[in-house]
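A single protein chain has been omitted; all remaining protein chains appear in their positions.
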Amino acid sequence: MSAFLLILTIVLLVIVVLQISKAAELARVLKGDSDYEESNGNLALITTVVGFVILVASLWSIFTYKDRFLPVPASEQGVWIQSMINWTMFFTCAVYIITQILLFWFVYKYKFSSKRRAFWYPDNGALELAWTVVPAIVLTVLVILGIQKWFKVFSETPTDAIVVDVTAQQFKWTLRYPGNDNVLGARDFSLTNSNNELGVNWNDKNSHDDFFADDMVIPVNTPVLVKISALDVLHNVNLVHFRVKMDAVPGIPTKMWFRPTITTDSMRLILNNPEFEYELNCSELCGSGHYNMRKVIKVVSLDEYKKWARTQSLENAFYTKNVQPELAASTAQTDTTSSSKEAAITTATN
Amino acid sequence: MAEETLLKHADTHEHEGHEPFMPADEFESNSPMKVSYGKMMMWYFLLSDAFTFSAFLITYGALRVSNKWWPDPNHVFNAMPFMGHKQIPLGFVSIMTFILILSSVFVVLAVIEGHRMNKKGVLLWMLGGIAGGAAFLGCQAWEWSHLISEGLRPFFNPFVPDAQGMTHLAKSIVDPETGRRVLEMTGNMVTDAHGHKFQLGEGFGKFGGVGAFGALFFGITGFHGFHVFTGVLLNVWGFFATLSGKFEKVGHYEMIEKLGLYWHFVDLVWVFVFLAFYLL
Amino acid sequence: MAEVISKEHLAHDVHHAPHEEHHHVETFINKYIFTTDHKMIARQFLFTGIFWAIIGGLFSVLFRVQLGWPDATFPVLEKLFGNWFNDGKLDPNAYYMLVTMHGTIMVFFVLTAGLSGTFANFLIPLQIGARDMASGFINMLSYWFFFLSSLVMFASLFVPTGAASGGWTIYPPLSALPQATPGSGTGMTLWLISMALFIGSTLMGGLNYITTVLNLRTRGMDLFKMPLTVWALFFTAIIGLLSFPVLLSGAVLLIFDRSLGTSFFLSDIYIGGKALGYSGGSPILFQHLFWFLGHPEVYIVILPAMGMVSEILATHSRKPIFGYKAMIFSILGITILGFIVWAHHMFMSGLNPFAGSVFTLFTLLIAVPSAVKVFNWLTTLWRGNIHLNSASLFAIGFVSVFISGGVTGIWLGNATIDIQLHDTYFVVAHFHIVMGIAAFFGMFAGVYHWFPKMFGRFMNETMGYIHFFVTFLGSYVIFWPMHYLGMSGVPRRYYSFKEFAAFSQYDDLNKVISAAAIVVFITQLVFVANFIYSIYKGRKMTSDNLNPWNSNTLEWTTPVEPGHGNWPGALPTVYRWPYDYSKNTTGPDFTPQTVPLTEQEIKELESHA
Partner (left out) sequence: MSRGHVPSDAEYKSQVSAVWKATFWMGLITIVEVVIALIWMKYLTDYPRIILNSFFIVASATKAFFIIGEFMHLKYEKRALMISMAVPLIFLVWAIIAFSWEGGAWHHMRGY
C-alpha cells in the first residue's frame, strides 16, 4: 500500500506540473509575441540571479566547511601535496570565478532586444592565441611544480626506514614487522595455505623474529616504508592523514614510503580531540566489506617505537611462538595436539 | 567547383521521383579520399580491428617482459609434420608464412583481373586464394594439435626452465586429487619428454612455466585463425557470387576488392604474430 | 519571434521537387522497427536511452537513500525491490551492484548510445545534406545490437546472484573471481556479453558516421562548411572506432580468465582458504586496457554535447560561433590527447612513477583546448542578442558546469594531488559534473532544440524552465559538497562511513545530497512527461514556419516531417558556413547555408585569397 502511495504521489506531482505548464503555455500562445521581449528579459534576470547565487554559495560554503577538511598533513609528503593543492586552488578558483561571472553577466547584459542586432564577430586570431598561450603557461607551471613533488614523493626510500609489511585481503589487513634485524622474512606464494596465508618462508632465518601487530605503530620523524601486497583482489592502502595511498595488487608487490611528522598525542592536542586516532582504510573497491577495513595507526616517538618493537619481537615473534612449537610437536609426532596448534596459528595470523 | 560539374550533378538528381533517395555514392566526388563508401568502411573497419589485434599483441609484450622467464620459441615451435622428432626451429611457421603470402598474392591478382572485368581470371585466382587460406588453417590445426599433445593448455604451460634457464618440455599429468594438470615431479626434479631428468628453475613449481604463455598463444593465434576462417568463408562467397555473374551485372568487381582488403589484413596481422611469437 | 523566415530561401531548393513517391510498401515493421531511416533509428536510440536513464537515475536514488539515511529502514523499498532491501535496508552487495550498474548504464547506455547514438544518427545526414547514412542496413544493425546488448544487461539485473558489482570499471581479480563477490558470477558474464554486443553496435555506428561525413556531403558542403555538431560527432565516431576495440580485447581476455582458467590478469591469488593456480598475469594490465578505452570514452560522451552546445549557443545568441576553426582544432586536440593520457586514472594503482609523470604532463595539456573552447563560448555570448528558451538555457548551463567540473580536472590530473584525492568523493564530484551533468545538459539542449525537427511539435517551455532551473541548482547542490567530502578524505564506493571517525562527520551533507538527488530525479520525470506529452499534444510546427529558431543549418530546410530521404526534391546546395548570424545589418539576422554568396562577399573572399 505504502509503495503504491509513493508512486501515486510522484505521478500526481508530475501531472500537476504538466497541467500548470499546459495552462502557462496556452496563455503564452494566446498573448502571442507581444511581450516576448519582456518575458525573455525576466528569464535572463532569473538565470543570472541563479548563476550568481550558485557562484556565491559555492565559494562561501568553502569557508564554512573548511574546518572539516583533513587536518594539517601528518607527514612531510603531505606538506608537499598540500602546497601543490594551494597553488592549484589559486589558479582554478580564479578561472572559475572570472568565467562564471562573465557567463552569467553576458546572459543578462546581452539579453534579446528587438532594437539591437548582435555584433558580427566570427574570430580574432590574437585573442584566440592569447587564450591558448596563457593557459598553456599556467599549466606548464603547475606541471613542473607537480612533477617535481611527485618525484620527491616517489624518491628512493631512505636506508634508515622502518619497514611495515601490509597485506590486504577480504576484508582485513595483516601487519607484519621485521623484528630486531629490520629485515622481513621472505615470502613465496607457493607456500601459501590456510595456516600460512602470507606464504612466509619459515626456513628463511630473517623470518624468525618477525611479528604480527594489531595496530600499526610507527615512529615520528623517521622514514616508514610500507610494503604492500594483496592476497585476493585489489585493495588500496590509504593513510588519509599522511596523504599516503597505494594499491595492493595480487601478484605485484607495491610500496610507498613517508615520514610522519606528528605523533598521535600531538595530533590530539592540535585537533583538541582526545579520542583521535590515525586510521588506515581501503580505497579500492574490493567487495561487499570494502567499507569496513579499518586499522588504527599509532605514531609514537622513536624511542617508544624501538621499545615496543623489541618487546614484540622477543615475546611475540610468530615463529618462536607458533611455528617452532608446531614443528617440534610434529617431529615428536604428537598428533593429538596438532589440531589445537593449527587453531592457534590461524588465530594468530588473523 | 566548376559550374559544369554542378550542372552534371543536378542532372543526376532528376530521377528521384522513382526512389525515395539516391544510392549512397551520390556525391562520391565530395570524398576527400576518392573512394567509395564501401571501401572506406572496410578500411576503417580494418583500422579498428588493427587496434583489437594490437591490444592482444601489446598484452603479450607487457606480460612477456614482466615475467621472470619466457619459453624459448625456437624450442617450443620446432616440430614439423612427417618429420618425426627431428627438430626444425622456424621451419613449419616459415612454410605457413609463405602459404599466407602466396594466398594474398592470388587475391591481389584476382582484384586486378576484376578491374579488367575478366570473370575467368577472378575465378581462377580467387580459387587460389581460398586454397591458400584453407591450407594455412590446416597447418594451424596441425600445430595446435601437436602442442596440445605435448601438454600445452590455455591454463597450463609444460615448457619450463632448468636451473640454467634453458627451455625444456616437461611431462605433465592430471593431478587425480584436484583434477588439474600439473608437472610430473619428484622433489624439484622434472622428467622431460625424452625421459631425461632435470632440475626445475628456481621459482617454478608443479603448476608449470609461465601460465600466460599457453593462454597468449592459443588466444592470439586462435583469434587470428578465426579471422582467416572468416576470410575463407567470405572468399568462398565472393567466388560463387562471381560465378553467378553478380558483379558482372553490377558493372564492377569492387566487392572482390573489399574482400581482398580483408584478406591482406589477415596476412598483415600474421606478420606481427610471426614476429611476436616465433622471432623475438 | 521577431523575424520571419524568408520563404524564398527555402523555396530555392524545393520548388521543383516532385512529391515524394514511395514505391516500396511501407509496413509498420519496416517503418518503426527494422527501419533503415536514420531519423527513426535516432528516435529508437533516444527512446532506449531515456528508458535506461530512468533506470540508471533510479539506481542512484536507491543508493543515495542508503548514504543519506544509513540508520533508517524503508519497508516501502522492500516491497518494490524485494531482496535488494532486506528488512527495508539496502544490502551491501545490492549497494555495490546498484553503484556498478548506475555507472555502466549511464556511461554506456545513456551517454554513449542515447546521446551520441541519437544525435549522430539524427544530425549527421540532415546537417550535411545526405539522404541517409552510407549504409542504412548497418545502421539498423547498430541499433539492434545495442538493443540486444540492453536486453542482456537488463536480464542480468534479475540473476539470483545479482548483476555485476565490481564497479563499472570491472577491475579483475574482483570481477574475475565469483568467490570474491556474488555479482562476479553469472551477472558478470552477462555484463561482458552485453558489452561485447555494445561494442559491436558502436563500431558499426561509428563506421557509418565516418563514411557518411566523408563521402555523402551535398554540393558545396566542404569540410570547413560543416556545423560544429557534425565535426564533434565525426571525431566522436573516430574515438569510438579506435578505442572500443581495445576494450573488446580486454573483455575477451577477461572472459578467458573467468571461464578457461587462463592467467592474463590474475596471479598469485589466495581466496576462500585456497591458493589458486594463476601465475604470471597482471591485474594492472587490465586497467591499462580498460582505460585505453575508458578515457577516450569520456570524450565520446562530452564531444557531442560540446558540438551541440556550440551550435545552439550560436543560434540563440544570434551570433556566429567565435573562432570556428579554433573550435575544430581544439576538438582535434582533445581527440588526440584523449588517446595518450589513459593512465592518469591509475596514478595510485602501482603504476611506474616515471610513467606517471609523463601522463601528468599530457593530461594537463588537455586543459588548453578545453580552455579555448570555454573562452570561445563566452565570446560567442558577448554582445549577442540572446534568446532564452529551454534549449539555450541548457546550453548556458552546460558552459557553467563544464567550467566547474573542468577546473577540478586540473587538480586530479596532477599526480601529486591525486595521491590525496584519488578514489575520494572529489573524483566523484569532478567526473559527475564535467561528464555526467555537462553531457546531460548537452543532451537536453539538443532534445529541446531539435525536438520540432524530430517530432514536428514543440516541447512545453514552462516545463522546460522548471526542468532546467531545478536540475541546474540541484546538480550543484548534489555534487558541489562532494568536493568537501573529498577534501576530508572520504573514499568513494563506501556503503557506510560509520566505521571511520574521519569519514563519519558528514551525515548532514549526505542527507542534503540525497534529498537533492531525489528532487532532481523527480524533475527528470517531469522532462520525460513533457517529452511524451509533447510528442502527441505539443504545439505543432507548421509548414509556413519550418525554421522556428531561424537557424542556418540544412536540417531546417526539410519539410515538417521529412520522409525517408529527407528532402523531397533535389538536395540543397550549400554556399556558406553555417554561422552567418547577424552578418547583415538589415533584413533577417541570419543567412542560411543555402543562400548564395552576395557579390560583395565573393569580393571579400577573393581579397582574402
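Each chain carries a letter (A, B and C) given by its place in the written order, and its residues are counted from 1.
To be clear about the criterion, a residue touches a chain if its C-beta (ideal position, glycine included) is under 8 Å from a C-beta of that chain, and two chains touch if they have at least 3 such contacts.
This structure is a prediction, so every number in the text was calculated from the model and none was measured.
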{"item": "Shown chains that the omitted chain touches within the full complex", "value": "A, B, C"}
{"item": "Touch with the omitted chain, as defined above, among C:155, C:340 or C:560", "value": "C:340"}
{"item": "Sole contact to the chain not displayed, among B:89, B:205 or B:222", "value": "B:89"}
{"item": "Of B:34, B:180 or B:197, the residue in touch with the unshown chain", "value": "B:34"}
{"item": "Missing-chain contacts mapped onto subunit B", "value": "28, 32-36, 40, 43, 47, 50-51, 54, 58-59, 61-68, 74, 89-90, 94, 97-98, 101-102, 104-105, 107-109, 111-112, 115-117, 251-252, 254, 260-261, 264-265, 267-268, 271-272, 274-275, 279-280"}
{"item": "Footprint left on subunit C by the chain that the document does not show", "value": "242, 282, 284-285, 288, 292, 336, 339-340, 343, 350-352, 354-355"}
{"item": "Hidden partner chain, residues of subunit A it touches", "value": "251-254"}
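Throughout what follows, only the chains that are shown with their structure count from here on.
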{"item": "Geometric centre distance via CA averages, subunit C-subunit B, whole Å", "value": "35"}
{"item": "Between subunit B and subunit A, distance of the C-alpha-averaged centres to the nearest whole Å", "value": "45"}
{"item": "Subunit A-subunit C separation of Cα centroids, rounded to whole Å", "value": "28"}
{"item": "Per-residue multi-chain contacts in subunit B, two or more chains", "value": "none"}
{"item": "Touching two or more other chains - residue numbers and ranges from subunit A", "value": "190"}
{"item": "Residues of subunit A defined as touching subunit C within the complex", "value": "2-3, 6, 10, 13-15, 17-18, 20-22, 24-25, 28-29, 33, 36, 40, 43-44, 46-47, 50-51, 54, 57-58, 61-62, 65, 68-70, 77-78, 80-81, 84-85, 88, 91-93, 95-96, 99-100, 102-104, 106-107, 110-114, 116-124, 127-128, 131-132, 135-136, 139, 142-143, 146-147, 149-151, 153-154, 169-170, 189-190, 192-194, 197, 199, 231-234, 236, 238, 240-241, 243-247, 249-252, 254, 275-277, 279, 281-292, 294"}
{"item": "In the complex, subunit B residues that touch subunit C", "value": "1, 6, 9-10, 13, 16-22, 24-28, 30-33, 36-38, 40-41, 44-45, 47-49, 51-52, 54-56, 59, 62-63, 66-67, 154-155, 180, 207, 210-216, 219, 223"}
{"item": "Residue ranges of subunit C touching subunit B (in the complex, touch as defined)", "value": "18, 20-24, 130-135, 138, 203, 206-208, 210-212, 214-221, 223, 241-246, 248-250, 252-253, 256, 260-264, 267, 277-282, 285, 288-289, 292, 563-566, 569-571, 573"}
